Each structure stands twice: as structure tokens, then as C-alpha cells.
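The excerpt is restricted to a subset of chains, each kept in its original location.
Chain naming follows the written order as A and B, and within any one chain the residues start at number 1.
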Amino acid sequence: MSRIVDKLYEFFKAYKDYDPAAKSYWEIILLYPGPKAICCHVLAHHLYQNKFYFLARFVSELSRWLTGIEIHPGAKLGRRLVIDHGMATVIGETAEIGDDCIIFHEVTLGGVRFDPIKRHPTVGDRVVIGTGAKILGPVHIGSDSRIGANAFVMKDVPAGSVVVGVFKD
Amino acid sequence: MSRIVDKLYEFFKAYKDYDPAAKSYWEIILLYPGPKAICCHVLAHHLYQNKFYFLARFVSELSRWLTGIEIHPGAKLGRRLVIDHGMATVIGETAEIGDDCIIFHEVTLGGVRFDPIKRHPTVGDRVVIGTGAKILGPVHIGSDSRIGANAFVMKDVPAGSVVVGVFKD
């Protein structure tokens, strides 16, 4: 039990550290859409892993309606992930995100195929993905990269890169 | 009556064929935002054609609030249209979409003028419009075209094209 409290504390502290404008923990817990979406995802992912697919999707859709953030129950999210604003952000079934990442609104980690294989991006640690950025396909975004607003990425990004505009073959 | 059932079956089957990850028809009918938005639109469009404009807009706004997808009651949608994810997608009053198209989230089929004339795009058959793409004005998107993520289109696209980035004069 104390482990869950520790994890929750770590999680909300990430938001507090990220956004000094937040006046209190209550504001983050009750009023920010990002933490709500991630908490719902923890439940949805648990249901998904136990093959309660319908229930998992139900939780995910309810979360989308409440927060505007759509995370497929199958997605794997790292620790201390911050989703800021988040409206219209979509994270696909086989997407994987490392630790300490920051994702803004209108970001898509999507697929371009529909086979039941790994078809969504893998994102390293400490990556910042700007608002409106679309990352499609099973590409790898290296750690410490920054993806600019409205960027469109369809190939691998080396660690520590800054990407702006269209980045594909 | 059996005709309505046939049409509904054809419609939901399009989603099932499109997304093999869907585990069941129940999931599509109850949990996907796209089918809900299109069903609401069928009602709103019917009200609009019978000049119940306020009621038509009410249904359309309710659908927007439920699904994040905004389809003006006047828009003409083709058969077996799939709207995937759909959050923040906006389809204007005089837009027309052909059969078997796939439209993702954050897509706009919008106008740049406000005269009560044809001012929104016409989309052919089997067109795929990627997430974040904005198509503005009474342009024509030829059949079998693919519009890339975050593209901005303001001129006619010939049939079978692939468009990425800014496409205007």
C-alpha cells in the first residue's frame, strides 16, 4: 500500500516540478486532465493485460470523453510522464514511452498499418513532444530529443535531436 | 426495415474490416466515437434537409460534445466512411465526401469564405486523410488520393496523388 502511495506521490510531484504555475497539489489532482488520463490508463492497461478487452476500452473511452486524451489500453507508458493540456492527443496500442517524457496536446503516436504487430512509435527517456506533432509508424525516438510543434515524423530520430517540420524519407 | 439493417451492417462492417484490432462488433458500436458521430449526422442531416435547422445543429453539437467530432448537418457523407479517433475533426456545411474514405482525427474540411455558396472541399472515393490535415476552400480531392499528416491543402489534388506539407498556390 505504501508503495502505491509512493508511486502516486512521485507521479504528481512530476507535474508539480514541471509546472511551477500550479498553485497546489489539489489543483493538479482535481483539475488537470493529464493525471486523470494516466490514472485511467493504469486501470485500463491492467484490464487489457488480463484480457478484459471490452472493459479496458470502455475505461479508455470514458477517459477520452472526460479529458480529450485517447490512450489505447495496450500502450506502455514510462514513469513520471507529463501530458500537458492533452486535448486530441492519441497514443496507439503498441506505442511505448520511456521515463520523464513530456507530451503536449494534439500529439499522435500512431500507426500506418493494421497488422497485429508492433506498429506504433517507441519513445526514449526525457523526450519532449511539442503540440500538434504526429509520429507515425514503428519508429524510434532517441532519448533527450525534442520534437517541435506540428512536426510530422516517419523515420528514426537519433538521441538528442531537435526535429522541426516534415521528417520522413 | 431490413434495408436499414443492411445499411447499418454494411456501415459497421466497414469499421470491422478497417480495424482488425477491434475485438467485436459490440466494441465498435458502443465504444468507437466515429460510428456515433456518423449516426448522429444521419439524423442531423435529415432534420437539416427538412429545414429544422436549430434541431439539426443541436444534434450536431451534442454529437461534438460526446465524440469530439464536429460534422455540420449540411455535409454530405459517402457510404462506408470511417472516421478513426476523430477528436477535433471538423467537416463544413457544403463539404462532400465520396464512398469508402478514411478520415483521421484533427482533420478539417473547412472554408475560407462565408457566402452561402459551395465553400468546402469535395472529396472523391477511397481517399485517406491523415491526422491533422487541413483542406480549405471548395477544392477537389481526387479519388484514391492520400493526404499526409499535418498537410495543408488549398488547391485541387489530382486522383491518385500523395500530398505532404503545404500544397497551395
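By our rule, a contact is a pair of C-beta atoms (placed from the backbone, for glycine too) under 8 Å apart; a residue touches a chain by one contact, two chains touch by 3 or more.
This one's a predicted model, so the numbers in the text were calculated from it and none came from an experiment.
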| Given 2 chains in view, how many copies does the entire assembly contain? | 3
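One rule holds for everything that comes next: only the chains that are shown with their structure count from here on.
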| field | Superposition rotation for subunit A onto subunit B, Cα-based, multiple of 5° | value | 120
| note | subunit A to subunit B, mean C-alpha position gap in Å, rounds to 26
| Considering the complex alone, what residue numbers of subunit A touch subunit B? | 53-54, 57-58, 61, 64-65, 68, 70, 87-88, 90, 93, 106, 108, 110, 114-116, 132, 134, 136, 150-152, 165-166, 168
| said: Please output the residues of subunit B touching subunit A within their complex, sorted ascending. | reply: 18-21, 23-24, 26-27, 30-31, 33, 66, 68, 85, 87-88, 104-106, 130-132, 148-150, 164-165
